[in-house]
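With one protein chain removed, the remaining protein chains of the complex are shown where they sit.
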Amino acid sequence: MRSEVRFSGFGGQGIILSAVILGRAAVMYDNKYAVQTQVYGPEARGGASMSQVVIDDAEILYPKVAHPDIYIIMSQEGFEKYGAGAEDPALMLVDSSLVHSRPKCRCIEIPATQEAKQTLKKDIVANIVMLGALVAATHVVSEEALEKAILDSVPKGTEELNLKAMQLGLQLGKQP
Amino acid sequence: MTRTEFWQGNTACAEGALAAGCNFFGGYPITPSTEVAEFMAAKLPKKGGVFIQMEDEIASMASIIGASWAGSRAMTATSGPGFSLMMENIGFAAMTETPCVVVNVQRGGPSTGQPTMSAQGDMMQVRFGSHGDYAIIALCPASVQEMYELTAKAFNLADKYRVPVFLMADETVGHMREKIIIPDTVERVSRKPFVPGTPPFRATDPDLVPGFPQFGTGQHVHVTGLTHDERGYPAATNPGLHMALVKRLVDKIENARYEMADYDIINPGAEQVFVAYGGPVRTVQQVLHDRPNNDVGFLRIRTVWPFPEKALAEFRNARRFLVPEMNLGQIAREIERHVKVPVKSIPKLGGELHTPAELVEALEAKQ
Partner (left out) sequence: MSYEDWFRQDRLPHIYCAGCGNGTIINCTLAAVDSMGWTKEETVFVSGIGCSSRAPGYILTDSLHTTHGRALAFATGVKMANPDLHVVVFTGDGDLAAIGGNHFIHACRRNIDLTVVCMNNQIYGMTGGQGSPTTPKGCLSSTTPYGCAEIPFDLCQLATAAGANYVARWTSYHVKELEKAVKVGLETPGFSFIEALVQCPTAFGRRNKFRLVADHVEYLKVHSLLRAKRDRMLENGEHIPEDMFVVGELTRRNRPAMGVKP
């Protein structure tokens, strides 16, 4: 089954890295196919950054995201630019510490930045909290795959912090 | 053992080059190709190779030609504005039969245009952009896998035919990350050995390619961009010699068109046939996949130059060719030269890949 995931936030939050980790988890550890694309340009240095991932069990032909099934939105500007058009049956995870708007589609509020700051004393890992929440809520990749992909991708010496962030996200994203 | 990776297209290009034995990179940073240079800057010195950032793309092209004569497998990578600057020395490489690989990750032009967006606007420039008559080889990858494989192949073709070979990628494939299977080994073709004592630019074999007299091996070869005789000596006012030289430079590539042709033919009995290369291949694949019966043909081309025109004739029932390109119909015009049925160009500018819906609409439209 094809899943289309869109990440948006502001430059510096690790939006692109989140998308790369998700794609990597699917390809390297879940034996699936994935394509990650992103908006390049000055946005990457501030403003609204955006990256998308297509995940599929079969080879991916058309590589771009047309209608995201899942949104991960981490800034108000990102919501306005890349999330406001979301409609059912899509699902949106918003970082409720930073995004005050809500979409027309189903929405899960994850206070990722606030929790990362309070619990882990590092808001820099808010993106990993969101990834954990995403996996808990959608199972678009497995927890094991996500963990391995995170370990592959984060700077040496920050592995423990990032795994804690992932666990925090898994808790926050668990749906009743 | 093959291995799986999740790589960006530009990374795969650089890795493919290293696997093919590339040991010299001279370049100048330019979006959206810069990752190739950055990767080479990190990797080549550790492998005993040379990375050098030149002062501009004119110098980049010059440096790889110099390195090639000194025995290196040499490459550069660029995009539109830099490609325009390279044209001068691309002609020199063609004239002097210098093997080298040029990667162009195409972006929107003309001029500075759209640095971060995708395009295929340099497909005619790569064929005809330098002055005078000559021939080159241009390969178009449609996936991260092909960024790797076709880059490696480019080195072999360059060495085999002693010609600059171009990997004409686009921002779409250059920047996306996807699954890639890395092969155990990559085939390597050597340059044809030089027979000492023979005129260095005499081509006696049927392939019209002379052996390569590498610098430093005692051949005393004179290499010039002037019209030259078989010894390599300038003979710029000899009409017959000029005709024979330029004809050979073109024929050695054009005659080998089907030897190097790389394309797939899908549903040859179809009446409507897509022709695509590079990024748009992916959209066509999606359209074909989504259609219930195999009623649409597809010619997907990897070697765009020299253009494998006979492949078009394989679609014996074709009533129309549809050509989606991220330009205003550059290769559609080439196809028009070779077929009697209508050719519908499906141009798209702006930096985004055609969507499947756009191609379906074109397919269903009468005109």
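The chains carry the letters A and B, assigned in the order they are written, with residues numbered from 1 in each.
Throughout what follows, contacts are C-beta pairs under 8 Å (C-beta built on N, C-alpha and C of every residue); 3 or more make two chains touch, one makes a residue touch a chain.
Just so we're clear, the structure is a prediction, and the values are computed from it rather than from any experiment.
Chemist: Touch partners of the unshown chain, restricted to the chains that are shown, please.
Modeler: B
Chemist: Would you indicate which residue among B:186, B:223, B:245 or B:275 is in contact with the undisplayed chain?
Modeler: B:223
Chemist: Taking the full complex into account, find the residue in B:34, B:89 or B:330 that is in contact with the omitted chain.
Modeler: The missing chain is touched by B:89.
Chemist: Have a look at B:71, B:183, B:329 or B:347 and name the one touching the chain we're not showing.
Modeler: Residue touching the absent chain, from the options given: B:71.
Chemist: Suppose we count only contacts with the excluded chain; which residues of chain B make the list?
Modeler: 23-24, 26, 50, 52, 54-56, 58-60, 62-72, 74, 88-89, 92, 215-226, 231, 233-234
Rule of thumb we're sticking to: only the chains that are shown with their structure count from here on.
Chemist: Just the number, please: Cα centre separation of chain A and chain B in whole Å.
Modeler: One centre to the other, that is 36 Å.
Chemist: Touching chain B in the complex: which residues of chain A?
Modeler: Chain A residues touching chain B: 20, 23-24, 27-28, 33-41, 60-64, 66.
Chemist: Note which residues of chain B are touching chain A in the complex, please.
Modeler: 4-6, 31-32, 115-116, 171-172, 175-179, 282-283, 285-286, 289, 352-353, 355-356
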